[in-house]
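The complex appears here without one of its protein chains, the remainder shown in place.
== chain A ==
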Amino acid sequence: MGSRASTLLREEEIEEIKKETGFSHSQITRLYSRFTSLDKGENGTLSREDFQRIPELAINPLGDRIINAFFPEGEDQVNFKGFMRTLAHFRPIEDNEKNKNPPATEPLNSRTNKLLFAFRLYDLDRDDKISRDELLQVLRMMVGVNISDDQLGSIADRTIQEADTNGDTCISFQEFMKVLEKVDVEQKMSIRFLH
């Protein structure tokens, strides 16, 4: 793409992203301008600091974790495609899409993929299991300072008890999906992207 991030996004790229993520043309261009406005280094990729510069994320308990979710394993930069791929998880599920062209692979915003994204927020070491420690970390981030470590520990234990069916004191992805089957994930994890 050249040393200087061009402000023009090529048509082929837009088509690619459209196919992969399902965003519309106008949504992609809009999000691209947002991407470039975040990209202070103007090198076509975002680093963690670029995300951290968004003030609202500093007062979001899960802010840093979500920033992490944008970066693929072990990398420190994310390009526009990766950016869109992550955002695609939050697209609302539309029924008519299924009829038009049944995609070869499961779309990024399917229920399973949404839950996988949520699962990965907990599971930092990517071993496909949420251990007690990982759960504790997330709980601690979301709860005030008035809960002692013991109390939080017992909450974590009870939570794992509810979900753990095979007794390994960890929550696997299958167990995670099962325990959340009554939750309307589609609605709770979708935002309507502006055109």
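In the analysis below, a residue touches a chain if its C-beta (ideal position, glycine included) is under 8 Å from a C-beta of that chain, and two chains touch if they have at least 3 such contacts; residues count from 1.
By definition in this document, contacts and distances are computed from a predicted model.
Trainee: Can you work out the missing subunit's protein name as recorded in UniProt? Choose among "Sorting nexin 1", "T-complex protein 1 subunit epsilon", "Autophagy-related protein 9" or "Sodium/hydrogen exchanger".
Mentor: UniProt lists the chain that is not shown as "Sodium/hydrogen exchanger".
Trainee: Given that one chain is not shown, which residue among A:Ile17, A:Leu108 or A:Val138 touches it?
Mentor: A:Val138
Trainee: By the contact definition given up top, give the residues of chain A that touch the hidden chain.
Mentor: 31, 34, 37, 40-41, 47, 49-64, 66, 87, 90, 118, 121, 138-139, 141-147, 151, 154-155, 158-159, 162-163, 179-180, 182-183, 185, 188-189, 191-194
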